[in-house]
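Attaching a single structure in structure tokens format; questions to follow.
For this depiction, one protein chain was excluded, whereas all remaining protein chains were kept in their positions.
By written order: A, B and C. Residues from 1 in each chain.
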Amino acid sequence: MATAGKTVGMPLGERLALIAVILLAILWLLPLVWVTGVSLKNNTELVVNPGAVFSAPYTIQNYIDLTKTSALGTWFRNSLIVSLSHTVLVLIVSCLAGYGFARIEFPGRNAVFIFSLVGLAIPGQAIIVPLHSFFNAFDLHNTYAALIIPGIATPFGIFLMTAYFRAIPAEIEEAARLDNASRFKIFWAIALPLAVPAMATLGIFTFLGTWNDYLWPLISATRPEMYTLTVGLAATQTNIDQSEGLGYLMAQSVFAGLPMLILYIFFQKYVVRAVAGAAIR
Amino acid sequence: MSRIDLVNINKKFGSYEAIADLSLAIDSGEFVVFLGPSGCGKTTLLRMIAGLEAVTAGEIHIGDRRVEHLPPGQRGVAMVFQSYALYPHMTVAQNMAFGLRNIGTEKSVIEAKIAEAARILQLETLLDRKPGQLSGGQRQRVAIGRAIVKSPEVFLFDEPLSNLDAMLRARTRVEIARLHQTLGATMVFVTHDQIEAMTMAQKIVVMSNGKIEQVGAPLDIYRRPATRFVASFVGVPAMNFLDVSNTEAVRGKLHVRVGETMIPTGVPAAGLSGPLTLGIRPEALRVDANGTIAAKVDVVERLGDKTIIHAMLPGGQAVVGEDGDTSALTFGDQVRFSVDSARTHVFDAAGRGHHAEVAP
Amino acid sequence: MKRLKALSMLGIVAALLTTTGAQAQTEVRFARFFGACEADFGTNLDPSLPSNECGVITTLTNIFNAENPDIKVVPEIVEWGPYYEQLAGRIATGDVPDISVMHGDMLINFVNRGLIEPLDAALGEAGIDVDDIAEGPRENVTIDGQIYALPQDFVTWLWHTNSGLMAEAGLGEVNAPVYPTSADELLAQARQFKEATGKPYLALTLDPTSAARTLYTLMLQNGTPLFPDSIKVIDLHSEAAKSAITLLKSMIDEGLMVIKPDWATAFTDFSGGASGNMLGGTWQIGDLVRLSEQTGGQLDGYVAHPFPAVFGEPAVWTASHSWVMLKGGAATPEKRAASLKFLKFLFDNNIHWARTGHLPMRTSLMTSPEFTSMPYRLDFASVPSIAQHIPKDVLQQRIIMPFIGEELLAIFQGQKSMDDGIAAAEERVNTYLARLR
Partner (left out) sequence: MSRTSQPGARAPKLRTWHWPELLFIAPFLILYVTFLLFPMAWGFWMSFNYYDLFAGFSEYIGLENYQQLFADQIYRRAVVNTFVFVAITVPPLVILGLLIALVLNRQTWWSAVLRTLFFGSTVLSVTIVTLIWRGVYLPQKGLLDNFLNAIGVGGIGILQDPNLALVGIAVTTVWWGIGLPMVLFLAALQQVPGEIYEAAKLDNASPWQTLWSITIPSIWRTVVLVIIIQIIAHFQVFGQINLMTGGGPNNSTRSMVQFIYESGFRQWTAGFASAAAQVLFVIMVIAAGLQFWASRRKQEF
């Protein structure tokens, strides 16, 4: 920390930068405040009066309405199931393979590793059409499986975990071999616990990515009860042009966004550390 | 407690031959030190005994079993690593229990063994700590404890003291030596530090370039180094090597000319010819007003009990000698050294050593 | 401890995965758009309360479920934006709803792929009088002599009128405005209106489909087809098309017509008395009625009127909502019977749908007092005779109409010259249609 806590006697340039950032912060906050305001307004009033949000009366009717419609809860649950399962599976597959590439000296290892990293260049968006047909062939759309499986084998995960396992001192593992531990035991009892920071990075990235994924659930989950939160909320957005129920829509977005925000604020230390962890290596 | 036999061991990394056709026998209960500079193959040899490295050719026997094909866990060896290689996420007790749990040892037995090891190593109060909360010396003791609880036939140490500070190193040397006496186990210890080797070993194996230079008791190695390499590697400050320009035999002993000076040695003259090198350890080259060798003082190191004198011969060659604790010499002084001919060495063109002292 | 946590986590996930409801009744899965409005109408059983599509269809479903305890119609609501992508996806995955809403213009795309069951026999089974279905909608869902859907309504393009403002400008009385009968009259009346009130006569929304419907209506009135030679090639180089575009563009340039950035703004401004007329559709009538009542006065004398014949003979763009039974849906006899019962119910209660503003498709209802007494609708009885669908065998109309509309709006807003815009629209539509098999 180069400039730890010295605001007094700060040079002019730094002071200007600080002011700029504070202004930016206000800009960042405004939409959130505004949306909250709109969510607390009567829908008809919003249609008629453009500036309605800036004056009373406010009401929590939109939130009451929200609890009456159950879909949001279902979507939320779906998102949770899909994101958690996908993340857990990505971690399992990536850790296993990462360990394998890092520690098992099978012939042709480097070639297979490079072959595995080629996938880094394949954007998920570029394969949605065949992937859709593929799941179609097995009648798997509108199932959790379809939402969870694609992307479990992520070259990024392999890359990250392999690098991390390689960085664990070989001596620790050799000690375990002398301690009569089997290969899997070494992986499970020694390597895995030591790889928790990398797993946190991969897990948080994966969870955020899955939670926010839009394109694949959009084409795979076509039944409302299988919607994830992103797709469900997207479906309701088509009404915004009519600004019908604008307050209701905004209440939805507040309601749907809040859990992630709260979760983030609670765990932000880990989230930030995990994200940063990916950069330093 | 088992003996170890290495037979015609060969190790290649790709086309690079790290160890060439090495054979060695280690007696049961013996404390053996592999000594040599880094890259000499001593660690590779140790790792092959442990099973962490495969042999390219040759056999390894531990006790009555031939083991070179067995995985490390089945060889009955325990190893203490240079970095200790403690499991960072486990407590001290868990670190020690891991190996025992893996072979299905009963819980009560594990606990008893840990308690015993903790007592020996004075780790009782640390059992619930994790390695990150321990000092270097404590970690080192845990690493040893982890080896002890397995009651192995053979202990292997891979430069375990190199990460300790000087004081602690000295103390741990004593502890390991005591441990060896207590346990009576076969121990193989790898180091590049000749003091460790000298102080602990019953038998030192000096290695260079993947080959054994000399196997012997510490004093034997020190007093009768088999090769010029061994002579130069063992002893601090290192032995002085002076080029011999001419020789003559006087009463069966060799006298050698170094520069303008004729130096008598205790080395038998018989059979020595060709280009030779005279070897004198600093303690055999003492400051003496009546000495035969004249030199000019360069650096003076006062150690308290004695004084090390770095000096320059007229021919420009540097030598290191000793003076008493009250030496008054300073930079630039003219000095004379006398040679203790009973402790001289002569190395022939092949580097083989010939000594004034005879084997005990 | 940690392991325990992980286990209990797994347990929760497993529990979530296995929750399913008990199913005692025959379930009819009813795929539709029209939105979700459980909050307002979730338990409503009074068909006279709602005034928009969502409220009416929700209420009708409630009533049917209440009247038929052995059947449960489960709405599966998708917003209209991604509706067809998702419906196609559901068919592809074999997850076929029992009854689905479908715009009549989409029918051909599904029929061509053999995805829809013909309904002729089923309608008879259900006791639905096919002859009571107005000719236009019925013709629109008849392909190769077979009926593939049960139409629900006429959806047409029309003018929403603030007759109070119009009266101020001397264009008729409150609730009885005067509409132009030719392009010249349109310009004259619009100028008169602008002079009197200072406000634009007409409002168009920056919505590609709206622009395309407007142009299509004008071309219909002129009698010039959009697809003169082939259902795969549009022609916007016709005199009629060009003069229609020129007319609209000149009105915009003169300030007689404004383009509203979105429907929200269009609604707010129109209900606030910002223009005399607003181009829109039948589905907006219910909401505008509600708005004009709630805003108290500014939208004085709101009426809706079929698109005036300013370009020749009366004619107007029309589409229909319809109900289809997709192949693979309603697979059991019970489900089929229940589904048909629901179709019959919708047919019988067709009149309530008219509250939304759409016209009922049953000829017998057009003259019934229940319909004619519905307020704010002027001259709606004429609609069935002037309503014209886009040729039903034109593929993917919902894709190509926005193509045309986007280019039109670019012309209207001066981003493209008329020639460039027309050429671009033709190229986009024609290359796309050519690409389809």
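Criterion: a residue touches a chain if its C-beta (ideal position, glycine included) is under 8 Å from a C-beta of that chain, and two chains touch if they have at least 3 such contacts.
Everything quoted here is computed from the prediction, not taken from an experiment.
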item: Visible chains that the absent chain touches, using the contact criterion stated earlier; value: A, B, C
item: Listed residues A:H86, A:H132 or A:R223, member touching the removed chain; value: A:H132
item: Absent-chain contact - pick from A:L80, A:A153 or A:A170; value: A:A153
item: Residues in chain A touching the chain absent from view; value: 1-7, 11, 13-14, 17-18, 20-22, 24-25, 27-32, 34-35, 38, 46, 50-54, 92-94, 96-97, 99-101, 104-106, 112, 116, 119-134, 149-153, 155, 158, 183, 187, 208, 211-212, 214-215, 219, 229-231, 233-234, 237, 240, 243, 246, 249-250, 252-253, 256-257, 260-261, 263-265, 268, 271-272, 275-277, 279-280
item: Sites on chain C contacted by the missing partner chain, in the whole complex; value: 81, 84-85, 88-89, 91-92, 109, 113-115, 206, 208, 260-262, 264-265, 268-269, 396, 399, 406-407, 409-410, 415-416, 424, 427-428, 431-432, 435-437
item: Missing-partner contacts on chain B, residue numbers; value: 5, 7-8, 23, 25, 51, 54-55, 57-59, 61, 66, 68-71
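Operating definition for what follows: only the chains that are shown with their structure count from here on.
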item: Category of the chain touch graph - line, ring, star, complete, other; value: line
item: Longest centre-to-centre distance from chain B, chain (CA-based); value: C
item: Inter-chain pair with the most contacting C-beta pairs; value: A-C
item: Central chain of the complex, centres being mean CA coordinates; value: A
item: Distance from the mean Cα position of chain C to that of chain B, given in whole angstrom; value: 93
item: Intercentroid distance (Cα basis), chain B paired with chain A, Å; value: 57
item: Shared interface positions of chain C, touching two or more other chains; value: none
item: Interface residues, chain B side, partner chain A - complex; value: 50-52, 71-74, 77-79, 81-83, 85-89, 98-99, 102-103, 146, 150
item: Chain A contact footprint on chain C (complex, rising order); value: 9, 13, 16-17, 35-36, 38-40, 42, 76-82, 85-87, 89-90, 92-95, 207, 262-264, 267-268, 271-272, 287, 291, 294-295
item: Of all residues in chain A, those that touch chain B in their complex; value: 169, 171-172, 174-182, 185, 189-190, 193-194
